[in-house]
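Mind having a look at this structure? Questions to follow.
All protein chains but one are shown in place.
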Amino acid sequence: MSDFHAAKGRLYGLMAEFDNRYDLLEAAKASYAAGYRKMDAFSPMPIHGLDEAIGFKDRAMPLLVLLGGVVGCLGGFGLMYFITVIAYPMNVGGRPHFSWPAYIPPTFETTILCAAFAAVFGMLALNGLPRPHHPVFSVKRFALASRDRFFLLIEARDPLFHVEATRQFLEAQHAKEVEEVER
Amino acid sequence: MEHDEQQPSKAVDTEYEVIEPGHSYRSVTDHISAIVLTRKTPKTWLIGFGVSFMVLSLLLMSLGGLLVKGIGLWGVNQPVGWGFDIINFVWWIGIGHAGTLISAILLLLRQDWRTSINRFAEAMTLFAVACAGIYPVFHTGRPWLAYWLFPYPNTMGTWPQVLSPLVWDVFAVSTYATVSALFWYVGMIPDLATLRDRARAKGAKIFYGMLAMGWRGSARHWARYETASLLLAGLATPLVISVHTVVSFDFAVGIIPGWHATIFPPYFVAGAIFAGFAMVLTLSIPLRVFYKLEDFITNRHLDNMAKVMLATGLIVGYGYMMETFMAWYSGNPYESFLMKNRFSGPYMWFYWALITCNVLAPQILWWRRFRRNVTMLFVVSIIVSIGMWLERFIIIPVSLHRDFLPSSWGMYWPTSWDWMTFIGTLGLFASLMFIFLRLLPMISIFEMRTIVPPAEGRSKE
Partner (left out) sequence: MTAERLSGMRNKALIAGAAALAVTAAGMAANPDQFWRSYLLGFLYWAGVPVGCLALLMLHHLVGGGWGIVIRRTLEAGTRTLPLVAVLILPVLMNIPRLYLWAQPDKVAHDELLKHKAPYLNTPFFLGRTAFYFAVWMALAWLLNKYSDGQEKSQSDGTWKPKLQLVSGLGLLLYGLTATFASVDWVMSLDPHWFSTIYGVMFMVGGALTAMSFVIVVMSRLVRSEPMAALMKPNHFHDLGNLMFAFVMLWAYVSFSQYLIIWSGNLPEEIPWYLHRFHGAWGYVAVALLLFHFALPFVLLLLRTIKRKAQVLAAVAIGMLIMRLVDMAWVVTPSFHGEHISLHWMDVTAPVGIGGLWVAFFLTQLSRRTLEPVEAHLLEGGH
């Protein structure tokens, strides 16, 4: 038994390889149904429904972008107000200092800019990128995940994980190959 | 490869016409990444890049001369204070807009024919914005102080004049450049991972590995990635419209006859898309021949782009018509003089050439025969680019050269320095394009995978 624990300590998880997206999707659903939770699926392109199949739900992105937009909008409008009314008031053709129609174009731009920053950097941060190295890269065939192969990973830290049982389970899901991923 | 032209039941197959049959995930990946990862640089590329780079040196020379002597080298003077600098700025910015349009609006509209052209169209946007940015920065005369345009607390105690559309332009163009670059880069991350995994040379592995930032194609990543792409597209769509709107405000909020017209915002936006699609066609027609990409950039793409060009060309024509009608209807003598001056003044040939290029020439695109004739399409796209350049010439110097008082009338002719700068930016654009083609995948590989017919390797439904 101590052997098993040692193996589990250095093991990051088990990686199953599939040659089409439908098998991956079904395997992911089956694994989730079997009770596995600490898992991840890898594919060369987005697959509709795969995130839900592995039990992933994240509503943070739209909120982040909304937040960015609101900050950009208020900040931009506030900046224009500050410039024309407080910091550097000037008479331009008899127009009032608070000339809100002229604020709209720059405010619009700052809104978009901040929202776009929130979308890009929010996505990267939530995804934990940049991260140059990751255990899954130690699997040689994983390089094909960016070409035409599909992978399902069940992590060793999942409470249901058992090297042999999990391997058998994955093989039963039409996996072409199941490999151990080292930490 | 004119297939399925006449088959009536082909209405549903839009998905499969945008890529020729017989492709798989692997063939798509290998074909597109091979263009970048091949070790030997093709001779044609070297020649093309060499020529572009020589043209680019013209730009360096002209800008160097400008820095030494000042903008007196240019043809601008009273009464025409805006000449080639603004014409070419607007022309380049407009060209850039099709890239954003293809990648953002067509993504929102779920038009998957955009997939194979969006990457290089976005690259085109970036490079066109880079070319455009040179003009406003250098026409300040002291480009090293260009940062004064931004609002920041400074020892002079001054702030930019927010009521001026030129300040709006600073916000719009810098936002546009930033967001386009982000959109382009984010769109490329999964493909950079593909290149990282496919590269054999160590240097290439490191180069693409750094850029890919450790992308693994995890389902969690894809989920957030897709949300982010859609949100970015939703932001980029109003952004691209706002940018050319602000550019049109540069003119329209003034009261110069020929500039002060409420139709300017939508008419400028349509003109930008018109010019941009013309440029996408000008680039994609030779590209797909040289790199054997006819399977990915199919005749359907060319046909659709031609249709967009026809539609936006008609909107531009509508703008000309409304300007002319309202010039008379308004009863304003300066407005009607301006129109008369356009039709029969010293620059009348520019105007009639513009009408020929922008309104008459695109009309042949009503016929499918011409839309599917690649040579014809190429010629029309170049004619449109010329026409849109002439349009900016008509709007800018031709509106200025007849001032309210005849004593301040004058003429504007660009000097050889003006021409060198303009031709030089063409070289800059082409050079950047060549570097892009050599180093980065010109077609979005992962998006092409999503439109490959799911025929292969399916064991059960």
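For clarity, chains are labelled A and B in written order, and residue numbers in each chain start from 1.
Please note the rule applied: a contact is a pair of C-beta atoms (placed from the backbone, for glycine too) under 8 Å apart; a residue touches a chain by one contact, two chains touch by 3 or more.
Being a predicted model, the structure only gives us computed values, none of them experimental.
Within the whole complex, touches from the chain that is not shown fall on A, B. Across the entire complex, the residue among B:207, B:318, B:378 or B:419 in touch with the chain not shown is B:318. Of the candidate positions B:174, B:332, B:373 or B:415, contact with the hidden chain is made by B:332.
Touching the chain that is not shown, out of B:65, B:143 or B:238: B:238 (per the contact rule at the top). The chain not shown here is touched by just one of B:41, B:57, B:262 or B:344, and that residue is B:262. Mapped onto chain A, the interface with the missing chain covers residues 93, 95, 101-102, 104-105. Remark: the residues of chain B touching the chain excluded from display are 8-9, 11-12, 109, 163, 165, 238, 241, 245, 249, 252-255, 260-266, 314, 318-319, 322-323, 326, 329-332, 366.
Note that in this section only the chains that are shown with their structure count from here on.
In terms of their C-alpha centroids, the spacing between chain A and chain B amounts to 31 Å.
Those residues of chain B that touch chain A in the complex are listed here as 24-26, 29-30, 151, 157-163, 165, 167-168, 171-172, 175, 178-179, 182-183, 186, 190, 193-194, 196-198, 209-210, 213-228, 231-232, 235-236, 238-239, 242, 245-246, 249, 446-447, 449-450, 454, 456-461.
Against chain B, the residues of chain A that register as touching in their complex are 19-23, 28, 40-47, 50-51, 53-54, 56, 58, 61-62, 65, 79-80, 83-84, 87-88, 90, 92, 95, 99, 102-103, 105-106, 108-110, 112-113, 115-117, 119-120, 122-124, 126-127, 129-134, 136-137, 143-148, 174.
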